[in-house]
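For this depiction, one protein chain was excluded, whereas all remaining protein chains were kept in their positions.
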Amino acid sequence: MLAYFVAMATYAGFFMILAQGLNLQWGMTGMVNFGVAGFYALGAYSGAILSTRIGIAPELAIALAGVAAGVAGLVVSLLTMRLREDYFAIVTLGFGEIVRLFALNEDWLTEGPRGLRIPARPFDFGLSNAVYSLVYLGVVALVVLVIYAICERIRSGPYGRTLRAIREDDVVAGVLGKNVLRFRVQAFVLGSVFMGVAGALFAHYIQNISPDTFMPMIAIFIWMSVIVGGYGNNKGLLLGAGIVIFILEGSRFLGDFTSIVTSQQLSSIRIILIGIILMAVLRFRPRGLIPEPKFMSEFEKTS
Amino acid sequence: MMGQMIVNGVVTAALIAPPAVAFSMLFGILRFPNFAIGGYITVGVFTGYAANVLFGLPLWAASLAAMLAGAAVVWASDRIIFRPMRTSSPVTLLVVSIALTFVLEHTVRLVFGADVRGFDLPLERPLVFGGMHITRPQLYLMGASLLVVIVTHFLLTRTRIGKAMRAMADNSQLAEVRGIRSVLVRVMVTLYCGALLGLSGVSAGLDLVIEPLLGWGLTIPIIAAAILGGIGSVYGAMLGAVLVGLAEEFATLILPSSYKIGVGFAMITILLLLRPYGLLGQPEIKK
Partner (left out) sequence: MSNVFFRAEGVYSGYGRGDIVSDVSVAVESGSIMTIIGPNGAGKSTFIKTLAGVVQRRVGKILINGRDVGGLPPSEVSRHAIAYVPQEHNVFRSLSVLENLEMGAWIEPRKFKPRLESVLELFPALRKLRTVRAGNLSGGQRQMVAFGMALMVEPKLLLLDEPSAGLSPAMAEQMFEAIREVRERGIAILMVEQNAMRALQISNFGTVMSAGQVAMTGPASEILSNREVAELYLGTRA
């Protein structure tokens, strides 16, 4: 049972990192990234390939995976920064699908649908499995906290205010003399780095990844985390990610229940539940359960 | 070889043109890109499947049932979700529509399971015309698609309600000022587009295999076609469908066919880079 809690908390950690990355991009600057799964997959595969095929130390591979996702974020954002937000959403979604297709088809590199095995264990000092899983959770938690600190600093500083000004109205922010494009690219790249790190941490944790793991559904889970938590709010989205993981994984506690429905039906029920909660939150509490601290007031009257 | 590729491309175009038209018409009235089209298509194909295989109805009756189910589910989702949320931002609605797609697809999966199925059709060899192969179901779907194009054109240019749909999409405030009730137009558009999407489900089930993720797999090429043609433009969507269909087919000359779905994306990305607002779109004025 404890092992199960530890696993759940670790998963929640991956989602929290992803959600923080998305919050930086969308919650704070309004860039609608639907390609979360793509950046996550890119981080997972590049980290895994670096540590298994090239033999780099897994800790370094995880960091480099962040860099790889950041570079992809740079390219994607530079290409699409001028787009209207709904088109931006579609193109980033496309990026996610293309990464998945690449992983599926280029099996000389990724083992395709068979899945890529990752024997390398980072942060391993010859520990027993039970202790190792606790250590891994600790590492993930540390990363979550570091990223949280970075995001909080960004949010409360002048940089964060500019980012939110861009989100509310990029014309106004442009007039204010801020270099909108540069800020948006920076926020997007940093968010992508976080997602890449989350992917590589995930890959080395689960030790076996396949393209199926990175369906666009992931994007919805992460969006749900940010939205339910109250977008723009770093604390809220940690809670949001926890809720999503609880719905996705916590239903396993209903062990006996699975004799009535098959596991496949159960997974459908979970997704239906997530979808309905997401729609209900957006309809009835569009600012999330923990709304972002008031910043809007000076912009509210413009519309 | 070349001829066969054109035939395949045209079949794909015929498959995605009706839903691309529906997507564009819905955008004109709802003012956001409704990603739930995939879910609507899945509901359509499984209704058709149930009617055809489980209840033994002929394909035309199953198509009709699929159209009714499509109309009902699009109307209901608008009534329950999108209409009450019409003042939300397009991005919020976009997220909601993606969530809705997953809810619809997984509801279908819950009921029917994830197995791959097919319509109850006699097995027969593809027909051969001058060396080019085409199956009878593909001919059906091309016929249905052509009919949809003709009926839609007639609706939009010859009927009062169709002209009101165009007027509402063009300038909703002016339409209201002239006495057109927006709810009436909205209901008619959702019913019509729902019927098109239900029918598209049956067409997709004829050409591909029937499974719950069928709709999601088609979402990308459909939206690519609609954007290529200029989102909101019905005739543009038809043109965009032909472009996407042929491009996907010809891309297999240089790419493995498993990358097909990426082709539509590559096309819209390139197009949007050259023209950030689509082929026929206009820059939006920020308030």
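Read from first to last, the chains carry the letters A and B; within each, the first residue is number 1.
Rule of thumb we're sticking to: a residue touches a chain if its C-beta (ideal position, glycine included) is under 8 Å from a C-beta of that chain, and two chains touch if they have at least 3 such contacts.
In this text, all values refer to a predicted model and were calculated from it rather than measured experimentally.
K.L.:
Looking at the whole complex, which of B:Gln4, B:Asn171 or B:Ser258 touches the chain that is not displayed?
P.N.:
Touches the omitted chain: B:Asn171.
K.L.:
If the hidden chain were put back, which residues of chain B would touch it?
P.N.:
The list for chain B reads 160, 163-164, 166-167, 170-171, 173-182.
Quick note on the criterion: only the chains that are shown with their structure count from here on.
K.L.:
Within the complex, which stretch of chain A touches chain B?
P.N.:
32, 34, 79-80, 82-87, 89-91, 93-95, 97-98, 101, 104-105, 169, 171, 216-217, 219-220, 223-224, 227, 264-265, 268-269, 271-272, 274-276, 278-279, 282-283, 286, 302-303
K.L.:
Within their complex, state which residues of chain B touch chain A.
P.N.:
Chain B reaches chain A through residues 32-33, 81, 84-85, 88, 90-92, 94-96, 98-100, 102-103, 106-107, 109-110, 113-114, 216, 220, 223, 227, 256, 258-259, 261-262, 264-266, 268-269, 272-273, 276-278, 284, 286-287.
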